[in-house]
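Please read through the structure below; I'll follow up with questions.
All protein chains but one are shown in place.
Showing chain A:
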Amino acid sequence: MATASLIADSTQIAQGAEAVSDPPSRNTTRKVYKAYIHTSFDSDAKVPILLKHRFKKQYRHPSLDANLTRARVAGEARALLRCLRSGVSVPGIRMVDATEGVLGVEWIEGKSVRMLLGGGAEGEEEQVSDSEEFFDDTTDAGGESVSHVDPLDEYQVTIDEIMGLIGSEIAKMHKADIIHGDLTTSNMIIRHPFAAKGPSPTKLVLIDFGLAYTSTLVEDKAVDLYVLERAFASTHPDSEPMLFAVLEAYKKGMYKDWTTVERRLQDVRLRGRKRSMVG
């Protein structure tokens, strides 16, 4: 089958920014591959695409799994299409095979916002206190000997600029009544400056519309933002000023619609705290 052989010929890439330092085999949520396809029938030129394969989840009941997979691939493609039509910066669609669970999109050369902000996922190791070496004081946290280039410089972008782009792209998306459903800093890519050729494409690209859906409800937009807030807070220490900048840009983009979303966002935050009422 064509989809299967396309996958067979492609290279699996580490599952996103989530696990950038891990071997690809560890990823199980969906597998992501970089593949090459011909640009046209009569040319040898090939372009990279990103293939996202949702494979069977063994823990899930088979018919539930099959339905979800189909619905999610189709839903993701539909959401991307709607974004593209509304001028939201997202990857273009290259192929869809819902039954096989495969979606192919334009390859974006770049780094996730999460990584640019240094929100890596170093496993924090802990030493349990009952071992002897615990009491000796010789281990040092390690001197900062490795010098490295600030990725923000390499990407010719500032944190403020990134936050502004996040806010304005989300506003465009919400104006088109698309709810992303998984707004995290892993799901936003900053294009590498060398790859950003063409008629000044937006530096920031929103990706991963796997949980996206359309809705006109203020509630859904507010929850979308709340998910982002919480993702920021849990991955980036001192995220408040960053979030503030995101919301400022979002506010500009939403224009008249901002006040209702803002009010609802406050409700959602409050509910978030109230949810721990009963133990």
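Basically, a contact is a pair of C-beta atoms (placed from the backbone, for glycine too) under 8 Å apart; a residue touches a chain by one contact, two chains touch by 3 or more; residues count from 1.
By our rule, contacts and distances are computed from a predicted model.
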{"item": "Protein name as given in UniProt for the chain not displayed, \"O-sialoglyco protein endopeptidase\", \"Multifunctional methyltransferase subunit TRM112\", \"Ferritin\" or \"DNA-directed RNA polymerase RpoA/D/Rpb3-type domain-containing protein\"", "value": "\"O-sialoglyco protein endopeptidase\""}
{"item": "Options A:S5, A:S40, A:S63 or A:T216, residue touching the unrepresented chain", "value": "A:S63"}
{"item": "Residue touching the undisplayed chain, where the options are A:V113, A:I189 or A:V223", "value": "A:V223"}
{"item": "Which of A:A231, A:L247 or A:V261 contacts the chain that the document leaves out", "value": "A:A231"}
{"item": "Missing-chain contacts mapped onto chain A", "value": "15, 18-19, 21-22, 26-29, 57-61, 63-64, 67-68, 121-130, 134, 139, 141-142, 181-184, 186, 211, 223, 227, 230-231, 233-235, 237, 271-279"}
